[in-house]
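For this depiction, one protein chain was excluded, whereas all remaining protein chains were kept in their positions.
And now, chain A:
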Amino acid sequence: MTMAINKKLLSLLLLVSSLSSIASASFSDPDSDSDLTNELASLRSNSESGVIHLDDHGISKFLISSPTPRPYSILLFFDATQLHSKTELRLQELRREFGLVSATFLANNNGSDLNKLFFCEIEFSRSQSSFQRFGVNALPHIRLVTGSTAKLSDESGQMDQSDFARLAESMAEFVEQRTKLTVGPIQRPPFLSKAQISVIVAMIVIATPFVIKRILRGETLLHDHRLWLSGAIFIYFFSVAGTMHNIIRKMPMFLQDRNDPNKLVFFYQGSGMQLGAEGFAVGFLYTVVGLLLAFVTNVLVRVRNLNVQRLVMLVALVVSSWAVKQVVYLDNWKTGYGIHPYWPSSWQ
């Protein structure tokens, strides 16, 4: 989407960027430098984890109209709310990691180094012209604008794909390499806050004597067969549905058809890959057949009412054969194999 808009305004961009470089070269004033730095610092102190939210106005103020060399560098995160729904771009995750780097930088630096680098973000829908100026037409995009960068469309400050592959750690490495400032080890917030941990520990301590007492008497949930059975079935379902595959590969539940955006694709053709919903559907079919078999041979025989027995049996048979047929059909379709028996050659 961004790309299309960008192409339209490409000519405008060239014009604006050339104008801005002329403007920025025209004057330089040490007083206004420190003013801008102070303003940025105050903006930073008001924003969460020190990431300043800029718009077109802010960009022109701090980057375009300010003369080079500026006394500060800006690491800019390009965000687009409308693309947050596209999970493969990982915008929200990267934005969180970006905030982490910023917070770590703030925590580990004080004094003069602190005001040499500012972490900022701009949002596409409110700052479209800035996106044009930077020549950004694909996200995710993170750009370092150093003090000496005169042209905003200069792409040398762009963070490569590989630089945010390892999230905050690699972003920090990139920053340290380029700016010669230290970010320090990333301080991730603990999974549970201290208060939560203390509450949990207290609860465990209180519960321990009761639990021990019940274990000794042999009447815990752990002694309940049904719980173990359902747990076992769940693990089975989890595995055969390829859930690990979905987690590791971060597969979406379904895709949009490329030719027809209203149509959803639930099944992916080609072995070794699958979509989320596809796995769950097939895993469900597997489980249903197995459980029906167990049910028919173990529970149903105890039912006294003959008609109920007959009916349930019939339903079970029909459902199972349908499910097996469906799975075999899907498998043949997905892998493209035509499995057939081998007959003795004299029969042909």
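Here is the rule we use: a contact is a pair of C-beta atoms (placed from the backbone, for glycine too) under 8 Å apart; a residue touches a chain by one contact, two chains touch by 3 or more; residues count from 1.
Keep this in mind: contacts and distances are computed from a predicted model.
One subunit of the complex is not drawn; among "aspartate transaminase", "Diamine acetyltransferase 1", "dolichyl-diphosphooligosaccharide--protein glycotransferase" or "Alkyl transferase", its UniProt record names it "dolichyl-diphosphooligosaccharide--protein glycotransferase". Of the options A:Lys180, A:Lys194, A:Arg258 or A:Arg302, the residue whose C-beta touches the omitted chain is A:Arg302. Residue A:Pro341 is the one among A:Gly111, A:Pro185, A:Pro261 or A:Pro341 that touches the chain not shown. If you put the missing chain back, the residues of chain A touching it would be 138, 160-162, 165-166, 209, 212, 215-216, 218, 222-223, 225, 228-229, 232-233, 235-236, 238-245, 247-249, 271-274, 278-279, 282-283, 286-287, 289-291, 293-294, 296-298, 301-302, 304, 306, 309-310, 313, 317, 320-321, 323-324, 327-328, 331, 334-335, 337, 339-342.
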